[in-house]
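Left out: one protein chain. Kept in place: all the others.
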Amino acid sequence: MATNNVVLRQVIEEPLKGSSLWRDAARRLVHTPSAMVGLFLIGLFVFVAIFAPIIAPYDPTAGNIINKFQPPSVQHLLGTDLQGRDILSRIIWGARASLWVSILSVTLGLAFGLITGAVAGFFGGWVDFWIMRIVDVMLSLPGLLLTITIVVFLGPGLNTIAFAIAIENVPIFARILRSSILGLKESDFTTAARSIGAKESRILLNHVMPNSLTPVIVAATLALATAIVDAAGLGFLGFGPQDPSTPEWGTMLTDTYRYLTSGAGFTALFPGVAIILAVLGFNLLGDGLRESLDPRLKR
Amino acid sequence: MLKYIVRRLLLLIPILFGLSIFIIVLVHALPGDPCSSILGEHTSPDRLAACQHGLGLDQPLYVQYFNYMNGLFHGNLGTSATNRVPVLDEFLARFPATVELSLAAMAFAIGIGVPLGISAAKRQGSLFDNVATVLSLIGISIPIFFLGLLLAYVFGVWLHWLPTAGRYDLRVYDFSGAGTNFLLWESLVINRNIPEFLDVVRHLILPAIALGTIPLAVVARITRSAVLEVLNEDYVRTARAKGLTSRRVDRRHVLRNAMLPIATIIGLQTGLLLGGAVLTETIFAWGGVGSWLFQAAVDKDFIVIQSGTLILATVFVLVNLSVDVSYAYLNPRIRYS
Partner (left out) sequence: MTLASQPDPDLLLSVEDLRVEFRSGPGRVRAVNGITFELGAHETLGVVGESGCGKSVTSLAIMGLLPKPAGRIAGGRVIFDGTDLVTLKPDEMRDLRGREVAMVFQDPMTSLNPVITIEEQLVEVIRAHDSKTTKAAAHERAVELLELVGIPNPKVRLRGYAHQLSGGMRQRVMIAIALALNPKLIIADEPTTALDVTIQAQILELIQRVANETGAAIMLITHDLGVVAGMTQRIQVMYAGRIVETATTLELFAHPRHPYTVGLLRSIPRLDLGDNRALIPIDGLPPDMTRERSGCPFAPRCAWAIEHCLTEDPELAPVTPGQRTIAAGPEANHRVACWNPATDAEAAAGVPASGHVSAITAATEARAATATASLVEPSAAEPSQETPS
């Protein structure tokens, strides 16, 4: 009987133990090539953003209009833009803006979304009902339009863009956390933990939270990708940093768009390539995380 | 079934109600108003106050909300503060453009995404599957406006194959006649003018590809995983054990079941297109709802933002409802419960 109990405890606690859950996930993640490519791209993106002053060959703001729209050359690997500034240097500095917006927006969105979702999930009842109705309403709005409206009223700039994207993310995170909490609250292993006499608070803290966080982690990674795209889109529409000394990828493409038929070289499209690579990195990692954090998805 | 649809339509009412409160509070909570946009920053306080009074913006928020809702119930969606055109008229004039663009984009996404996903699933682990997986990930990662830019650059500027702006060639054709604004329909069915129709199609290609690429990638991924899942189902093995041809197994057993998740994602993506249309319509000078609402946002045109968003949200919910109805048609377990 004693042996049986030990085995039962092992079986129940094994998948719940925080440390081993993450260790297992990390092990599976390392063996997912696409996730590793994603991590590499993200690493490159973060590296470039942090060390921009060192790696950028030119001052991203210095340029002479005489040198505008030069084709790629040894001096300017990706040529120059409308004002004769080095495109490569501006792309490198632009990584900072994208990184900042994505991290800020997802952090803000997570903070509000998780609180809301956790409150709805744990309390249930009418609290849950009303929070979810608000979430429904927000999710039925065409996403980008809401973001644009907020940015228009708050004024352009990286921080307002991040704030607007964060608001768009709140209902998404709230809904994911809530549904995963609800699912786990009544799941077999919570019942099992209860049946071996675990305290309710301990169940929530040690068992429900780590397990309900995995879908949130995946969603957050994918939200980083969406944030970069949306921020660039807003920048492209003219809501990016108004200070020309802060290069931003989307804003750079606005010039390309304007002068598409009158002189912009194909290298003026390269900020777009930078966006794709950064976004691809987070999408690849998000996919890999989804597969490695959720063993049930493994095939 | 009818009962279900009615129930869903009734559920739409509280959502729209909540949405109207949410938007009006949001729009008024944020700084700025249409008058400062219309009159410019260097106007006199008197003129500003007069303008605000004229638009009813000096009244308390609940009065404004009541007046607005009262108008809604009488079919009055309000009038734009910037160009004094009734919102409903402007919407009806522009909506066909967005519908045509969205349908073309979805046709592109489904027409390529579904077969791509099926082929990838059936060759799981092959080179084709891996290439398709990578391509669809890139498709999801590519910003719409950049793709639009790229397409315009390659096919418009560089190759001169396709037009990159507008819905038809203004110099040659005139669509003022019938005024449905569904140009594909108008040119083909009403005007029976084939060159005109082809011109409209040519204008539609690039924006549709730009708008349809993300849905395509999403649809391909969902199709692949749905087909993979169904291929492992017992009933597919049963179908093979019956000695059916693989064509019949694929069509009647695999695809028929895989269609359930695919239909859901197609509905969701169609709804999301309305958001993506803002950027696509701006790049390709497409006079649809997206570029209109974008302009309204820039002008801080409260009424247009409120009503336009409400209409778009309604369309979004209706699209999802029709997907759910088709889902019930595809899935007898729902149909009969």
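Just a few scattered comments:
As written, the chains take the letters A and B, and residue 1 is the first residue of each chain.
Here is the rule we use: contacts are C-beta pairs under 8 Å (C-beta built on N, C-alpha and C of every residue); 3 or more make two chains touch, one makes a residue touch a chain.
Worth saying up front: this structure is predicted, and the values here are computed from it rather than measured.
The chain not shown here is touched by just one of B:Ala132, B:Leu151, B:Ala239 or B:Ile305, and that residue is B:Ala239.
Contacts to the hidden chain, counted on chain B, fall at residues 233-235, 237-246, 248, 252-253, 256-257, 260, 330-333, 336.
Basically, only the chains that are shown with their structure count from here on.
Our note on geometry: chain A versus chain B, Cα centroid distance of 24 Å, whole angstroms.
By the touch criterion given at the top, residues 14-15, 18-19, 22-23, 26-27, 30-32, 137-138, 140-146, 149-150, 152-153, 156-157, 228, 271-272, 274-276, 278-279, 282-283, 293-294, 297-298, 300, 305, 309, 312-313, 316-317 of chain B touch chain A in their complex.
Across the interface of their complex, chain B is touched by residues 34, 133-134, 136-138, 140-146, 148-150, 152-154, 225, 229, 232-233, 236-237, 250, 253, 256-257, 260-261, 266, 269, 272, 275-276, 279-280, 283-284, 287, 299 of chain A.
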